[in-house]
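Below is a structure I'd like to ask you about.
Complex shown without one protein chain; remaining protein chains in place.
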Amino acid sequence: MLLLVVAVTAVAMLVLGFEMLLVLGVPALMVKEFFYGSLPDPVIVQKIVGGINHSTLLAIPFFILAAELMGDGQIARRLTSTADAFLRHFRGGSGYTAIGGSLAFGSVSGSAPATVAAMGRMVFPEMQKAGFKDKFSLGLIASSAETSLLLPPSITFIIYGWMTGTSVARLFLAGIVPGLVLALSFALLVWWEARKHGVARGEKASWRERLQSISRAKWALGMPVIILGGIYTGYFTPTEAAAASVVYAIFVESVIFRTLTLKKLFAITERAALSTAIIFILLALGGLLSYFVTLAQVPQAILTFISYIDAGPFVFLIVINVIFLVFGMFVDPNSALLILVPPLYPVAMALGIDPVHFGVIVTLNITVGMITPPFGLDLFVASSTLSKPVMLIISGIGPFIVANLATLMIITYIPPVSTFLPNLVMG
Amino acid sequence: MKALNALRIMERVTVVTIFLVMVTLYFVNVMSRQVGGTFATNFAWIEEAVRLMSLFLVFFGLGLALEQGRQVGVYSWRDRIAKRLGLPIRKLIDVVAVLFCVYLAWLGYGMTVFVYSTGQISPTLNMPIFWIYLAPTIGFLLLALRYALSLFGVIDRYSAQDGGH
Partner (left out) sequence: ADFVAKIGHLEAAQQSRHVHLEKVAALVAERTNGAVEFQIFPQGQLGQQREMTEGVQLGTLEATVAPAAFLGGFNPVVSILDIPFLLPDNDEQAQKIRSGAFGKALCDTFTSRGVHCVTLWPNGKKHFTSNRPLANVGDFAGQKFRVMDSNILIEQFNALGASAIAMPFGELYTALQTGVIDAQENPMDTIQRMKYYEVQKHLVVSDHGAMEDVVLFNPTFWNSLPAEYQTVITDAFVEVVPELIAHKAESVKAALEEIKASGIDVREMEAAEKAEFREKMYPATRAAFLSRTGDEGQSLISIYEEEYASVTK
């Protein structure tokens, strides 16, 4: 009964437009009062701080800052124009550029919201000009950014690896093919949409122009070499790689391209700092919630349920996907990760599921959660960077969610898509 | 208003400085390892220090983010529901938020005092641990202040939110 009151309050606050930190925080306080009244209240602050006081989480602010620097400066622009030189002569070429640009930028950026912001500013006007409907373009930009969490580097893989002890280097390799499969599914949507609406094609670029665009992007292309090379040759850990990417971005944007001024650096750093604050306060309150979830022995209940229905790996993975999708609709993706992985991971291991494969499934679910309404982080970011109403973006997101679910099925039931590459490279 | 502007500048300079110092320290850490030997050992404190700094980065940014309309939420239905029901939902949110933040700041203060009294120190830096609880104490106060200013109409955090378009 009391639990119902808490749930109703949470949903009401969400619908009424309370800030997410209140939607997570106020119900958490109610749970504390109703069910754990005897615990001293300071435990609330202790768990809030405990939720974010981890070195591994430092990858998040660093990747956000690096992505903001590159998105604001020349790196993202040059990567996108390279993609454009190869793709624009297809019907609906700017749509493919949005995907290709997101893939290219995603391979240097570990943060999906930052990718939405960077790509949105560059690609949206082009897609508008080419004749795509706004709601399709917005949906495509928000969705394509998901690939930045599947291609290395990726915040989600780092957090999953840290929580489960799975090798982050393996996870990074495992995400590459699924990221490309996802991009392919979006490309099919672009192909369909462009045909249906007779979207124009661009002028074909000459090979000379293409080579020039690659050469202009060489410093930008140096980023993944340094990041991934640095990780796999042992110069730094994945978390440190995030800090290294900030240093590299500052160096390239200021010394090579000479566009980054101190004033700009200040503004970009401030913007990235606030993005960090917004995400971390949700992680912190998620830490508080997951503490109560543990105290209530919910993980044990899930285990009991799963052993009760006597699920094999096949059914279990369906159950996992459903749980994550439902959670992902309402909860910020990182909180979903922190709350759900601890109870579900041991079950997956008991059923003999490969931890790397499981990590890719979880990560893909997390990325879907970033575009599912009502709470979809990428939807909000697209809305605020492009000044479009959230409802317009939501109205166009349907096909992309379907494409996502199709990809999810492929990833879930064909493990080698994820595990082949890491097994090949790392044995 | 002057005081508010000064506060804003203080917060902005703080978060930017902390952030850039965090990057620098982490980079120094990587470099020191390339030198190796007992030289690298001299930087074992960096991890602990950067983690503490990240807490201040987060909590000093909360108020600014709210003021700029950047805290996330689902704002699409709020004003329509308010109109339909004739409820001052914006004011309701501000009131709930002020109470929430002041309560958490109060708890944070209690925790800071408690840990100060136990004398807990960090294992590598030997730095007092109460600092990690001072961060949310200050942060929630800064956030409460913004919600209160919004409640009394001194600042407008709503027009910048995505639902405002």
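To keep things simple, chains are lettered A and B as they appear, and every chain counts its residues starting from 1.
FYI, a residue touches a chain if its C-beta (ideal position, glycine included) is under 8 Å from a C-beta of that chain, and two chains touch if they have at least 3 such contacts.
The shown structure was predicted, so the numbers you read here are calculated from the model rather than taken from an experiment.
Residue in contact with the omitted chain (choice from A:S94, A:T237, A:T372 or A:N404): A:T237. Considering the whole complex, the residue from B:G37, B:G86 or B:G153 that touches the absent chain is B:G37. For chain B, the list of residues touching the undisplayed chain reads 33, 36-41, 44-48, 114-115, 118-124, 126, 129. Touch with the hidden chain on the side of chain A covers residues 39-40, 42-43, 46-47, 50, 53-56, 161-163, 165, 167-169, 231-239, 291, 294-295, 299, 342, 426.
The criterion applied here is as follows: only the chains that are shown with their structure count from here on.
Averaging Cα coordinates per chain places chain A and chain B 23 Å apart. In the complex of the two chains, the chain A residues touching chain B come out as 14-23, 25-26, 29, 41-42, 44-46, 48-49, 52-55, 57-58, 61-62, 65, 235-236, 240, 243-244, 246-247, 266, 269-270, 272-278, 280-282, 284, 332, 374-375, 377, 380, 383-384, 387-391.
Within the complex formed with chain A, the chain B residues making contact are 12, 15-16, 18-20, 22-23, 26-27, 29-30, 34, 47, 50-51, 54-55, 57-62, 64-66, 68, 70-79, 81, 89, 92-93, 96-97, 100, 103-104, 107-108, 110-111, 114, 132-133, 135-136, 162-163, 165.
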